[in-house]
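Each remark here refers to the structure printed beneath this line.
With one protein chain removed, the remaining protein chains of the complex are shown where they sit.
Each chain gets a letter, A, B and C, in the order it is written, and its residues are counted from 1.
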Amino acid sequence: MSHLSLEASQVVMSFAGRPVLDGVCLSVPGGSRTALLGANGSGKTTLLRVLSGALRPDAGEVLVDRAPLRHSRSGLTQHRQQVQLVVQDPDDQLFSADVRRDVAFGPLNLRLPEAEVIERVDESLELLGITDLAGRPTHELSFGQRKRVAIAGALAMRPCLLLLDEPTAGLDPEGVDEMLVALTRLEEQGATVLIATHDVDLALAWSTQVAVVTRGRVLQGEPAALLGDADLATRARLRRPWVLELGDRLGLADGDPALTGVRDLDSLAAVIDRERLSASGSRAAREEGR
Amino acid sequence: MSHLSLEASQVVMSFAGRPVLDGVCLSVPGGSRTALLGANGSGKTTLLRVLSGALRPDAGEVLVDRAPLRHSRSGLTQHRQQVQLVVQDPDDQLFSADVRRDVAFGPLNLRLPEAEVIERVDESLELLGITDLAGRPTHELSFGQRKRVAIAGALAMRPCLLLLDEPTAGLDPEGVDEMLVALTRLEEQGATVLIATHDVDLALAWSTQVAVVTRGRVLQGEPAALLGDADLATRARLRRPWVLELGDRLGLADGDPALTGVRDLDSLAAVIDRERLSASGSRAAREEGR
Amino acid sequence: MALDTAAWSSPWRHRSVADKAVLTLALLATTLLLPVWPTAALSAAAALIVLLGPARLAPTVLARSLRSPLLFIVLGAASVLVSVSWHDGPRVAITAQTSTQALTVLGRGVAGTLCVFVLAATTPMVDLLAGLRRARVPEACVEVASLVYRLLFVLLDTTRRIREAQAARLGLRDRRTTLRSAGTLSGTLLVRAWGRARRLEEGLAGRGYTGALPSLDPPGRVSIGFLGATVALVGVIVVVSLLGAGPR
């Protein structure tokens, strides 16, 4: 896999006369980790479907490496080998009675020789750590397992860009960790990953850039900057990640350049510790100077 | 509504020969706020179904105010007027054409006079802050709205105990806040509320007691004590709430009785601030004493 | 669905479908075509030995799965047993002829059902459909059937949850509410099934679906040994039946 960039340019999309996306611009550089945030009903899923080629926008276009996506049969066939979408409910994507057959579906549609199909299936299952599920019936799998099988099915298409709608929703904390490990592996394999999520803490900790959907538009930027913006959070029905919120409360953010590096518990703890030392140091110095 | 207690005593439940609950004891005192935690597939939902009377356990019993639930027709009819379960996917619970009709489904089955049905429907909608949705067709509602209509439907039965399976799953952060406001209102009206959730942070901030399902058993106790237990968290595939984790990292927990009061961002910020002051104070004192 | 669950974990799961189908059909044919006694008893015994022996089907699963066909067989046999006539006033009787006939359907029904279990409890539906595909049943039909199988479980789950939600709000309290709930459930299910199909279609389109559902079917390798054993087993039954039935 090689890095490709994905772009939405001035995308307009309405359902039954109701505009959902109203001139959305989004740019996903190759090799980035993008978190797409937004309230329920803000149009996150619609945007993902447009990006994946499932929906044709009323206006605007989708570009892969600057080349516009054509919604012809051949255009879509090509697009689907580059961009794959994994939907939120795995049951909307799993149609086979067993795991191996389901994952093989995409490669078979690419009319690859059987040996390569099998190779791809094995590789995808391995990447997601579910090789042992290969012969199991789909209906007996747990929710978390089905989620990973759905991703394996998309992965077997060897896409350069993977779009995931709420990959961690409904998973227990350890399931979320396992999912993040799997996503990290995908990136190491060269895939560019975009996830839509409600989890602002996860977005801050994981992503290299954040995109927020609000009122039919998308705002895009550096995670800490966008997610730390209290105004934007209110407008987009989000909340600020707790590390930023706590940093703010403790007055760490006031012009503290170190805080820009805070994105998770570890880095916040380090900053607080450092501040503690310097505070007591400076206070001690002050006391001494008195 | 008056407070009733709910209890599971030595509940055993298997599916297709696989034991899911293996002697579960759980006690939900009237007026408490209980958070039920556990990994995917740990049996949380099964336990809720047993408590609600939907499943008859292989062994053990469910007690409401110490009276064992009888699985006869009349026993269940009575139970269902006291205990209501709201399932995770609202679509499984909404099946009428519009909101008003859906909420009226339960009271109509109670064979109440029409005036009382209307009164109950109005009251339930009001409690959840969705009076304006009354005439709307169910399928046009947003996910968050449907979740609240499903709760209103259960509430119209005027249960003393409300069991909610993942009430905040899939909601955006503001939706989660609105859900918590609604739950607080229910309690003020005298309902005892139990929620099953994956969100350990929410559990710590909201509940008065926590119950953790692991390996077919339930451990029950004070939220900070149980959720702060790293061992238990690993065994139950959970993680510790971030406020406890951060408190630990910063060394606040070492025998600090104040920390037992930490359950959310505000209280943690207060503790850190206090510690800062005293630390710098004591350091300053030490410096002075030198 | 206990039979299906058993099939997925059956030690015979990876045997060729053709092998298992031949065994089942051969047993079925002898049961139906040869004199009922002792053939029915022999083929029932053979099926039982195969199921509980090498196919390692749990006896409880076998017993539970037998219950509903047994109800029909017993009811049907009872109807055959009783002779009715009304020419000289209504008359009910049990004759030697009717009791022979009732025993026949009883024997063939039980034996036939057990024979089908040999296939049903060792072969998951997917493998069977793959077999049909190889047997040149039109692709489109096999595909619809395989999708039905997957959607079945999704819909059954939904059905269970909706029913429980209805029961919780006393929707199954009496006949009137039960009927109303059944109506709502059916309608809701249909809409949910349709929505699911639409979303599934989009999900599959993303993976290159254009109307056909190619499938990676493991090659079914027919085992000569297995077929030989089948022939021997059925042969023994045939010979014993013909000798046993003898001139009557």
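Here is the rule we use: a residue touches a chain if its C-beta (ideal position, glycine included) is under 8 Å from a C-beta of that chain, and two chains touch if they have at least 3 such contacts.
Simple rule for what comes next: contacts and distances are computed from a predicted model.
S.K.: For the chain omitted from this view, which of "Quinol oxidase subunit 2", "Phosphoribosylformylglycinamidine synthase subunit PurQ", "Cobalt transport protein CbiM" or "NADH-quinone oxidoreductase subunit N" is its UniProt protein name?
M.R.: In UniProt, the chain that is not shown appears as "Cobalt transport protein CbiM".
S.K.: Which residue from C:Ala193, C:Leu227 or C:Val240 sits in contact with the chain not drawn here?
M.R.: Of these options, the touching residue for the absent chain is C:Ala193.
S.K.: Spell out, residue by residue, where the missing chain touches subunit C.
M.R.: Contact residues on subunit C toward the absent chain are 1, 3-4, 24, 28, 31-33, 40, 65-66, 68-69, 72-73, 75-76, 78-80, 82-87, 91, 93, 95, 97-98, 101, 105, 108-113, 115-117, 119-120, 125, 128, 138, 140-141, 143-145, 147-152, 154-156, 159, 163, 172, 174-176, 178-180, 182-191, 193-198, 200-201, 204, 209-211, 213.
The rule we apply is simple: only the chains that are shown with their structure count from here on.
S.K.: Based on which chains touch which, is the overall arrangement a line, ring, star, complete graph, or other?
M.R.: Looks like everything touches everything, fully connected.
S.K.: Counting only C-alpha atoms to place each centre, which chain is farthest from subunit A?
M.R.: Between subunit A and every other chain, the largest centroid distance is to C.
S.K.: Could you please state the distance in Å, as a whole number, between where the Cα atoms of subunit B are centred and where those of subunit C are centred?
M.R.: 43
S.K.: Mark out which residues of subunit B touch at least two other chains, giving numbers and ranges.
M.R.: Where subunit B is concerned, no single residue meets two or more other chains.
S.K.: Which residue numbers or ranges of subunit C touch two or more of the other chains?
M.R.: Residue numbers touching two or more other chains: 5.
S.K.: Residues of subunit C touching subunit A in their complex?
M.R.: Going by the criterion above, the answer is residues 5, 8, 124-126, 146-147, 149-150, 153-154, 196, 199-200, 202-210, 213-217.
S.K.: Name, in rising order, each residue of subunit B that touches subunit C in their complex.
M.R.: Of all residues in subunit B, those touching subunit C are 16, 49, 52-54, 76-77, 80, 84-85, 87, 89, 91-93, 95-96, 105-106, 109-110, 153-154, 157.
S.K.: Applying the document's contact rule, which stretches of subunit B touch subunit A when the two form their complex?
M.R.: Checking each residue of subunit B against subunit A gives 38-42, 142-144, 166, 169-175, 177, 198, 200-201, 237-239, 242, 245-246, 249-250, 265, 268-269, 272-273, 276, 279-280, 283-284, 287-288.
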